[in-house]
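Here the complex is missing a single protein chain, while all its other protein chains stay put.
So, chain A:
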Amino acid sequence: MELMIDESTITQAAQGDIASFEAIYRATAGFVYNVALGITRSAHDAEEASQNVFLKVYRNLSAYQPGTSFKAWLYRIINNESINFVKKRARIQQREDNSVPLDTMRIAPELDNVIELEHHQTVLGKILDSLSPHQKECIVLREIHGFQYDEIASILDININTVRSRLKRAREQMMTAGKQLHEGLSHEM
């Protein structure tokens, strides 16, 4: 999904022009809200997180470097803000029930949320379980969000060749796991 915003709109919004900022909001609200929803899995949290995201964007637009991917810049803010909500909720839950561990959140954790729970019992769930967290991040950003290599590199703050190599290894791993599962299922039948 491409975000249709031109650089001049961003520049004007960075100078405090509210109409230009509304144009940015209109072009990106769906993306922001759905990424937040994918991570928080709560319409209420996603709405609050989105609100915080846009306020941060408004205050920090001057930090955005023209010519770089606005979508990648925005994604980092959405991800951090949504993870804060998930952590906050987990802390409240932990206080209520000490047995719930507070997981360390990573970037792009929505993979587990985007894919519904029942799928974890299926071939896809098992294939994805074979990936490392770093490999999952790259797969999510590429396959679910459609980010380009340079955008993934910017979001994860890694080298573009590292992105390429993580994707390669992730896909090799998915093929190996998929074949093994397929063979296992064939033997069972």
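In this section, a contact is a pair of C-beta atoms (placed from the backbone, for glycine too) under 8 Å apart; a residue touches a chain by one contact, two chains touch by 3 or more; residues count from 1.
As a convention for this text, contacts and distances are computed from a predicted model.
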Hidden subunit of the complex - UniProt protein name among "ATP synthase gamma chain", "Glycerol-3-phosphate dehydrogenase, anaerobic, B subunit", "Response regulator receiver domain-containing protein" or "Putative zinc-finger domain-containing protein": "Putative zinc-finger domain-containing protein"
Residue among A:5, A:139 or A:153 touching the omitted chain: A:139
Hidden partner chain, touching residue among A:10, A:83 or A:167: A:167
Chain not shown: contacting residue from A:9, A:50 or A:154: A:50
Selected residue (touches chain absent from view) among A:37, A:74 or A:156: A:37
In chain A, positions touching the absent partner: 16, 18, 21-22, 25, 29-30, 32-35, 37-38, 43, 47, 50-51, 54-55, 58, 110, 114-115, 119, 123-124, 127, 139, 142-145, 148-149, 164, 167-168, 170-172, 174-175, 177-179, 182
